[in-house]
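Input: a single structure, listed below in structure tokens.
Apart from one protein chain that is not included, each protein chain of the complex appears where it belongs.
After this line comes subunit A, so read on.
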């Protein structure tokens, strides 16, 4: 892939026409995304949402043996502190750029930070994460990295995040994978491919359940998920194929492995729900094991899970699914498996890779689809109009649904994937409907949004971008 010669990967907007603002139905969005250049939309009012710096920080925190130097004022490291304390992320330093540095540059400070990182942790790899101030004042990170790499004989890798280049947070993952591909994974793959499939997960993907399934199904895999090791990443160049737990997050790595090293990636949807897990496991087994053993395992697990699901039905309940695309599509399938109806899909972004899934949903019930990275003001408006029986999303957004009086489920605390995910998710959903007291209580508390806004259409502040 020639892109690794570039300093930066193309944004998801340029690469795949990613949209971050939309309202319509699945068919209309599929039409839009299948166009050569989807019409970009902007918001004339917006609320805070994840950016590429946050995406990059979360992924860097999962790379074992690494230290991340966040080259920025102190606030850009706040999320790293959370990542370290709540998710056990890797060590980090922050250069605490101040006003003088923002004018005169802070290259020397950065060099000292690399020295400190090396002296303190003796890491396998050091990442230097650029941030908005650095992107604007154009500190020469590259030469500092090259100089220190020569000195310490370990990779010192610049990751050029800016916080304003893309509207998608997953671009932060692309930036990290791009940097790894450009600066670290340079070695040639071994002559004969290893008979294993790369299991790829990015920052937020839990892996316990799916690894249990892979083992049960007898699939041989190279684990590039959870805590990512450089050696596993290096080994991924020689695998027979790649399969992602969430291919949206891992998109850049999947495509680079295929284009640069011929490691095909399996375009399988996330292993969520019974059918989703079955499809995904069979695809993985086809590339890294025997489908015979996988089929036997799947039958056994499906039967056990299906029996458990009998007591957790969602018959007739309309559900608003609000998650990143791969998770949203998987959960929506699972809602239907439970007998529920998908009232709407709310996605953090959507691009051309999602068109087939949207087309599939268009042929089924063609639900409404919103693209809302964060943006509780739009969610509350949409929920008020659709009045679903249940909301499924992440905790940070579920609080807004609950305040709108909708029974809410947050998936943060569960491992969604595989047959174990089915067993974890189903009772969570059932419990939310069993006792809806909290959302009823909250709905009486009033809203921070004006009634005038809630009476307008959801897409009132979404406009087509003028080029």
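Assume a residue touches a chain if its C-beta (ideal position, glycine included) is under 8 Å from a C-beta of that chain, and two chains touch if they have at least 3 such contacts; residues count from 1.
What we mean here is this: contacts and distances are computed from a predicted model.
Q: Considering only the chain that is not displayed, what protein name does its UniProt record carry among "NADH-quinone oxidoreductase subunit B", "Alkylation response protein AidB-like acyl-CoA dehydrogenase", "Twin-arginine translocation pathway signal" or "Nitrogenase molybdenum-iron protein beta chain"?
A: Choosing among "NADH-quinone oxidoreductase subunit B", "Alkylation response protein AidB-like acyl-CoA dehydrogenase", "Twin-arginine translocation pathway signal" or "Nitrogenase molybdenum-iron protein beta chain", the correct UniProt name is "Nitrogenase molybdenum-iron protein beta chain".
Q: Among the options A:60, A:79 or A:250, which residue touches the chain absent from this view?
A: Considering the complete complex, A:79 is the one touching the chain left out.
Q: Pick out which of A:102, A:227, A:240 or A:366 touches the chain that's been left out of the picture.
A: A:102
Q: Residue by residue, what part of subunit A touches the chain that was omitted?
A: For subunit A, the residues touching the absent chain are 43-54, 69, 72-82, 84-86, 90-99, 101-102, 109, 112-113, 116, 120-121, 132-133, 136-137, 162-165, 167, 169, 373-377, 396-397, 399-400, 447-450, 452-453, 461.
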